[in-house]
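With one protein chain removed, the remaining protein chains of the complex are shown where they sit.
Take a look at subunit A:
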Amino acid sequence: MLHVACGRRLLSFIMTTKTQHLHRIATIQGFGKKPRTLTTDDSPIRVEFAQHVDYLNHLNDKRERVVKASRDVTMNSKKVIFQVHRMSKENREETLAKAENDLAAVTNQYMSKLVKELHGTDFWKLRRSYTFAVQEYVEAATLFRFCKSGTLLNLAEINASLLPLTEESIEPLQINVLDYLLGLADLTGELMRLAIGRISDGEIEYAEKICQFVRDIYRELTLLVPIMDDNFEMKKKMETMLQSLVKIENACFSVHVRGSEYIPLLGSADPDYSFLGLADTE
């Protein structure tokens, strides 16, 4: 495939073997076309670009690895969330125990890979590649903590749990405020589902607890959203959050007004009055 001319050029290439190899790749990628050049191959321009080849390859490889690790974190965090949703009055303990294990697996197996790749300036440089995964992870961890103990898992606590994943000499990955807040916004959507589910199960007080919790989060976030970096996404999430909150509040209202007979339609924000006539069968 390589032209003889290319072979000759390779021989005259006085660079390191690595650059020769890269040159060969570049030529192959050009479908065998000789790169047009009127100067010799060790021209200062080529010398300069040889280092940039290395730099970009290194950067892109790292980005790939971060994206792969992120995908794993995202998928498995979603699994944790689904697992938590399976919780009901009867199987609460077992479901939560399994969720705890799954979450630990996400932390130890998948977040640890992310942790390994991201240190130094890469933390901010590659943020677009991993932010979604970290948000999902925060969502899963905070959801689990709420179900377990009714409290909000702090950023400090999450970061403390990530510290053991790094060796002492390397700077550990610490989730930043922005990703935490974005994950928190997603959490409220899951909490809405949880609240509706609890109402179906008859656990009205639990639903009201969720309602108050989401209210508090929403209230705190309204002060933070305007001062977040690039807050376009967060603003959209706030709109969704308000809708979720209203759904929860409406559901609690309907239960309060008509008692535990009420089984709400998931996804509908309008109170369902269809049972009005049958409310007396108890």
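Rule of thumb we're sticking to: a residue touches a chain if its C-beta (ideal position, glycine included) is under 8 Å from a C-beta of that chain, and two chains touch if they have at least 3 such contacts; residues count from 1.
Just so it is clear, contacts and distances are computed from a predicted model.
Participant: Please identify the absent chain by the protein name in its UniProt record; candidates are "Mitochondrial ribosomal protein S24", "Transmembrane channel-like protein", "Translin" or "cysteine desulfurase".
Facilitator: Matching the unshown chain against "Mitochondrial ribosomal protein S24", "Transmembrane channel-like protein", "Translin" or "cysteine desulfurase" yields "Translin".
Participant: Out of A:90, A:205 or A:229, which touches the unshown chain?
Facilitator: Among A:90, A:205 or A:229, only A:229 touches the chain that is not shown.
Participant: So that we can see where the missing chain sits, which residues of subunit A does it touch?
Facilitator: Against the left-out chain, subunit A lists 22-23, 25-26, 29-30, 35-39, 43-46, 48-53, 55-57, 60, 119-121, 123-125, 127, 151-152, 154-157, 159-161, 163, 166, 168, 171-172, 174-177, 181, 216, 220-221, 223-224, 227-229.
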